[in-house]
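Report on the following structure.
Heads up, one of the protein chains got dropped from this complex, but the rest are sitting where they should.
Lettered A and B in written order, each chain numbered from 1.
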Amino acid sequence: MPFIRNAWYVAAWDSEVTAEAILSRHILDEKLIFFRQPDGTVTALSGVCPHRYASLSMGRLEDGAVHCGYHGLGFDRTGACVHNPFGAPPKGMRLRSYPVVERFSAIWIWMGEPDAADPALLPDFSFNDPADYCVGQGYLLVQANWELEVENILDLSHIQFLHPTTLGSSEVANGAYEWHQDGEQIWSNRDVYGEMMRPELAGPMGVPSDRPVDRWIHTRWDAPANLAIFAGAVPAGQDRGGAPGTPTGHLFTPATQGSTHYFYSIAFPRSMGPQAEILARTQVDFLKMPFETEDLPMLEEQQRNLAGRSLRDVKLGWLPGDAAGARARNILYARIDAEAATAPSS
Amino acid sequence: MPFIRNAWYVAAWDSEVTAEAILSRHILDEKLIFFRQPDGTVTALSGVCPHRYASLSMGRLEDGAVHCGYHGLGFDRTGACVHNPFGAPPKGMRLRSYPVVERFSAIWIWMGEPDAADPALLPDFSFNDPADYCVGQGYLLVQANWELEVENILDLSHIQFLHPTTLGSSEVANGAYEWHQDGEQIWSNRDVYGEMMRPELAGPMGVPSDRPVDRWIHTRWDAPANLAIFAGAVPAGQDRGGAPGTPTGHLFTPATQGSTHYFYSIAFPRSMGPQAEILARTQVDFLKMPFETEDLPMLEEQQRNLAGRSLRDVKLGWLPGDAAGARARNILYARIDAEAATAPSS
Partner (left out) sequence: MPFIRNAWYVAAWDSEVTAEAILSRHILDEKLIFFRQPDGTVTALSGVCPHRYASLSMGRLEDGAVHCGYHGLGFDRTGACVHNPFGAPPKGMRLRSYPVVERFSAIWIWMGEPDAADPALLPDFSFNDPADYCVGQGYLLVQANWELEVENILDLSHIQFLHPTTLGSSEVANGAYEWHQDGEQIWSNRDVYGEMMRPELAGPMGVPSDRPVDRWIHTRWDAPANLAIFAGAVPAGQDRGGAPGTPTGHLFTPATQGSTHYFYSIAFPRSMGPQAEILARTQVDFLKMPFETEDLPMLEEQQRNLAGRSLRDVKLGWLPGDAAGARARNILYARIDAEAATAPSS
């Protein structure tokens, strides 16, 4: 299945990209490099030298230009060759540069038509704005197609079965499920009543673990694969009081057809005081366990069982919780088909 | 080369399948799961959930049904969905179930037309009947096509060269070789005279190691790849007295085109008393060494040298000992062609 190119993807957490080291990362099956200019802005370039196919990640940075580690050619932030140890910089050799925006604690990249790279199209992850929130940042590389990740987060009914001792409980399936589309966004909302929560989960959510609670877990999807979950809990029967819940980010970027970058986060408002920092750090660590030891193996098994096919290629079963994912996939497939229809033949 | 589907294959030793854990195994390139019902009978089902391609081996067992570890769907012994945490069990989603028979200490599976799965077609491995014999059970997964395994056991002339210090001796090539077909079975018989045997081999065979002995090694093949060897020895020149010899089983089941399950066994009659149990255990351990460190590397090298081709695709040399194997392959190819001619186009 082709990738959607005209979209914003998270390429890295802001903390991963520096002016001192070159970050190398495959995105939509292309090898890219990332680094910061002396002024702090981020540069994203194709990661292979056009001279002899050397990997530029093996080079070095100098004054905001990357110098190839093989024959010393230097390329600036626009991808133009600006340094040649053996003569004038050749005009014919240049790297492709990619539009990037640094926002919401992340570096976002646009892999499609550069002219279409409008920052206004960025999904709203303002709860990850480092000015207002302490953001715990996590990362996993998962050997599974990105579409499986979208399905996984849009249908959280699985937390009862895949995460029984961490994020789930036996009451999840008895909860209420609702989904709706709001413009291009899809919401997949699960409300669970009368759950007994483990102390590890109840504590940070501010509810007791010795009495039943009511929990809401509301998921928002922006195409292609940028998801947010807003989750909160109150003692059973108590009014929720309009609190939005703690936001977590689940930002997926295809590395290859069979592997996906998973940027996950949990954020607490700085207005909480010093505890926000501590909670961000400890809670993103808490999430790592189920994400890495429960979700990841399941998704990688699905990927192996699909044996090179995408979800679009196969017959799928249907459960009520699949409605939001199915709608998202319809939107995605329409965009893929639209891009294929207008793509220049290469 | 296509697999033969309408045949009994060993899927597992009886001891491998329990009511407590799910056994996952690839057979004829399909991912299957095996477990026991509360009544002890064995269930074999396709191992991938039709809902979202999760591996059911990551699920759990409850009352003879397997429950998917992703969204909790439960499937009974027939493969029907009988449990859905989110509503009525959907009729459209079901697993494929496979006919199995538990006999001769093994679980046999039929991968072809279920209606044709006649237990009367099981090959006779009554020497592995746990009621009468103590059966030592061994298992190896070999990265080689099953056909190479059939050739290996049907031509035991190799024991002189591949197993010189364990199963073979320098006299094997001087022995007599005879083969014949008996109905659908092929016999490949080797009689060796005047061998000096090592104590490790002579002892369990009940002959001295300090004097020459006469040994018979008679191999029986049932299609596709279920072989028995009956071997015995007497002091040189002495009458064999009609003893059939110690039976070993060599039961091969294709995992994929390039890998094969090797179930091997050695059996001693319970009528021997407590020694039967000890001999079964120690002798199956003794066999592990040559099978794992001598046969396995040779077969895996052959597989690499064939580079994706089957024996049917290549020119082979011819030695007298190849006659039985050649006849077996002709029978196998005829069955493969017959199945291909009648298979529904998929």
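The rule is simple: a contact is a pair of C-beta atoms (placed from the backbone, for glycine too) under 8 Å apart; a residue touches a chain by one contact, two chains touch by 3 or more.
Source: prediction; values computed, not measured.
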Option touching the unshown chain, where B:151, B:195 or B:222 are the choices: B:151
Option touching the unshown chain, where B:140, B:298 or B:331 are the choices: B:298
Absent-chain contact - pick from A:92, A:183, A:241 or A:274: A:92
Touch list for chain A against the chain that is not drawn: 31, 48-55, 58, 67-73, 84-87, 90, 92-93
Footprint left on chain B by the chain that the document does not show: 151, 155, 157-158, 160-162, 173, 177, 297-298, 301-302, 304-306, 314-321
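Following the convention adopted for this analysis, only the chains that are shown with their structure count from here on.
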Chain A on chain B, rotation in degrees - Cα superposition, rounded to nearest 5: 120
Computed distance of Cα centres, chain B from chain A, in Å: 48
